[in-house]
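In what follows, a structure is listed as structure tokens, so that the remarks can point back to it.
Left out: one protein chain. Kept in place: all the others.
Chain lettering (A and B) follows the sequence in which the chains are written, and residue indices restart at 1 in each chain.
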Amino acid sequence: MLETIAQQPILAALIALVGLGTLFGGLLGFAAEKFKVEGDPIVEQIDELLPQTQCGQCGFPGCKPYAESIANGDAINKCPPGGQATINAIANLLDVPAPELDAEHGEEADVRTVAFIREDECIGCTKCIQACPVDAILGAAKLMHTVIADECTGCDLCVEPCPVDCIDMLPVKETIKDWHWPAPPTTADLIASDRRAQL
Amino acid sequence: MKTWVTPGGVHPPENKHQSLTMPIGTLPLPEKLIIPLSQHIGVPANPCVQIGETVLKGQKIAEASGPLSVPMHAPTSGTVSAIEHRPIAHSSGMLSPCIEITPDGREQWIEHRGIDDFQHASSSALLKTISEAGIAGMGGAGFPTAVKLNAGHQRPINTLIVNATECEPYITADDSAIRERAQEIVQGISILSHILSNPSTILIGIEDNKPEAIAALKPHVEDTGIQVVSFPTKYPSGGEKQLVYILTGQEIPSGKLPADIGMLCVNIGTTFAIKRAVVDGEPLISRVTTMTGDACGINRNYETLIGTPVSHMLANSAFDEKACSRLVMGGPMMGFSLTSAEVPIVKTTNCILAPSFQEIPEDEPAQACIRCGMCAEACPVSLLPQQLFWYSQAKDYERLEAHNLFDCIECGACSYVCPSNIPLVQHYRHSKGEIQKARAEKIKSDHARERFEFHQQRIEQAEKDKEAKRTARREAAEKAKATAANNRETSAPGSAADIIAAAQARAAAKKISPEQQRAKFERSIAGAEMRVSMAEEKLAEADPNRTQEQENILHAAVESARQKLDQARLRLAEHNKAHHGEQVD
Partner (left out) sequence: MAFKQITSPHAHAAQSTSKVMQLVIWATIPGLIALTVHFGWGSLINVILATITSVIAEAVIIKLRNRPVDFYLQDYSAVVTAVLLGLALPPLVAWWVVVIGSLFSIVVAKQLYGGLGYNPFNPAMVGYVVLLISFPIQMTTWVTPLALLPEAVSHPGLLESLQIVFAGVSPADGVTGATPLDSFKYADGLLVDQIYAQDPLFSQAGIAGVGWEWVNIGFLLGGLILLGSKTFTWHGPIAMLATIALMSALFWDGGSSNSPGSPLMHLFSGASMMGAFFIMTDPVSSAVSNRGRLIYGALIGLLVYVIRAWGTYPDAVAFAVLLANFAAPFIDNYSLPRTYGHTDRRRATEKEEG
């Protein structure tokens, strides 16, 4: 039997290849079952990189839905609060080129803001409370509302519904505790920056 | 006694003799004293005086707020003339709340009394005295001393190390203080030893470039068990980690404190302040500060009142502004530049350096890093500064952490030797700041995600509940209809009884059964309970450095959540009572 196979190179090759195919196929199948990954890790990873402001500027109701959409091939440049840093991080994760921020969805803010309710003017309508995606506004019907500044993500979703326009988005001031040294001026002698350096 | 040698280190010109020609002097009273409320790590102190109030020397003007805070005292008698934001001793040059006192010139002390016999006083009483005297580490970081000693109380301390290294060039504040006040310093060390229940080893670590100071200490430490250990001069031997290694051969594990290996380090200036506080009852209102640099005609040490503006010191030291290349608070290696001379002296200020352009010229432009490795040779903690620089520029924070960026003590030895004049330390500080910011943002965004998910869940649940109610109502209505239809079959249509029955059925459908009502109450109790536990958790987890205000908010949140829980419970109890009969039926 063995001899016959050895004498028939085509048969030998066929048997070898089929054998190998079955073996590795089985291995792969086993591995797929054994090391099965629950859920869709890429969505989680993208979601980790998004700033979690839940502002909806990307057109999705929250960061997680946008992360899912990116995982399904949506553009990665729709997140103004995250800005270029987030785009770069996602581009790095997905191994795709990093585009500029899509201006259609808003512009990157220089400073972080939080909502502030001018409490004298608040009529207690609870509309902002319903709008807040992270339950950062305290208050009850017909009673004054206030924003928990530490919990506010600065999404400004509460500004629009307020019937008396008593909500302001105030920039978060840098305190002496937050301050850290700025980067020293670079010698900037990398080739990529050459042309720009002159402009 | 055996000492160990740290890796790396540099030998910058010492320049200590200039300020040692004269004994410690005093300055005339300045026109204004500015006492920053934050001279220490931790939460700023809370002012406890009003503008216009008259204060006596040594009177408390600000209360400690929170465990990592220390109180402030009036350095002299006078009037509180302002409580506002002023520039303080900080690299950022930013403003911070300060109390301004206009001295009345009488230097009238508040009534004060020390503890006569500290040997018989309890450690907790002594700790309280130290804490009330506003003493925070005077070596640089400004860690509240009582807290440090208290931490020592939780773990046994077998080695007390007194840091008299003063390895930075130019600074002679500790040196001159030891020469003139050795006895009081040793007394302070004895107090510390008593508080720490007499650790087996007490070492005073001092560099061998201070023979006079060593000679001054020697007679006072005889028969006290305190050892004066001198070791070769090298910068930065005075770093806490370095000193521990030099004196004991042990390393403080990364991210740990000396107390974790049974040691405690105290600056020698602090021991003097402790003696004053315990024996004389005087709070910390002045310290020895070196005024030096060629831009000043007079180089010497002063017993300086906390709050003295640097400009006042300069004015009394024949300062020539045009000759001054920069103004540094601290030494030339780790001190920070001041952008304004109106900054006051604080508890941690050991030196004001006003160098001439010859001494410390303007920084030259940075050249390319050629990775020569001189920085790695100089690094006292065996990092690879050239790699850290490379990754700092690339903003590769992962690699930076893998290269132990956070073990960098920012001593500046690498920048000192760098032939390309690269401001390495600033790169590291910037990267550390960025990493910390990113960490804080990560925590914040994770928190926001959690809250958002909870919010979504809550809304979904509410939606489901509504849906359930709607179906229940529809079913009840259908049932009623069916009953009505049945009735119609049996009785005459359109009768009054029929209509009444239908109405009753509708009402029954609308009314929630007692079981449903109870379930609702129970749900609300569960919700309230969760809110209480969340609020409590938050209170427990909150930043130890939180302000009083933040703390009040958190407490209020816990309180209101508890009240709601009580209300919900009450309602359930009432409901149960009301429907008890029905249930039994």
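Definition applied: a contact is a pair of C-beta atoms (placed from the backbone, for glycine too) under 8 Å apart; a residue touches a chain by one contact, two chains touch by 3 or more.
Everything numeric here is computed off the predicted structure, so don't read it as measured data.
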If I consider the whole complex, including the chain that's not displayed, which of B:S382, B:N486 or B:Q567 touches that chain?
B:S382
Residue in contact with the excluded chain [from B:E84, B:D407, B:E478 or B:E515]:
B:D407
Which residue among B:H112, B:H194, B:R371 or B:K395 touches the omitted chain?
B:R371
It is residues of chain B that touch the chain not shown, namely 10, 12-13, 91, 93, 169, 241, 245, 251-256, 311, 321, 324, 326-328, 330, 332-342, 353, 355, 360, 363-365, 367-374, 376-377, 380-384, 386-387, 398-399, 401-404, 407, 410, 412-413, 415-421, 423, 425-426, 429
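As a working rule, only the chains that are shown with their structure count from here on.
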Gap in Å, rounded to a whole number, between the CA centres of chain B and chain A:
33
In their shared complex, chain A is touched by residues of chain B numbered 38, 88, 90-92, 94-96, 365-368, 393, 423, 426-427, 429-430, 432-434, 436-437, 441, 444-449, 451-456, 458, 545, 550, 553
Can you check the complex and tell me which residues of chain A touch chain B?
47, 50-54, 62-64, 132-136, 148, 150-151, 153, 174-184, 186-187, 189
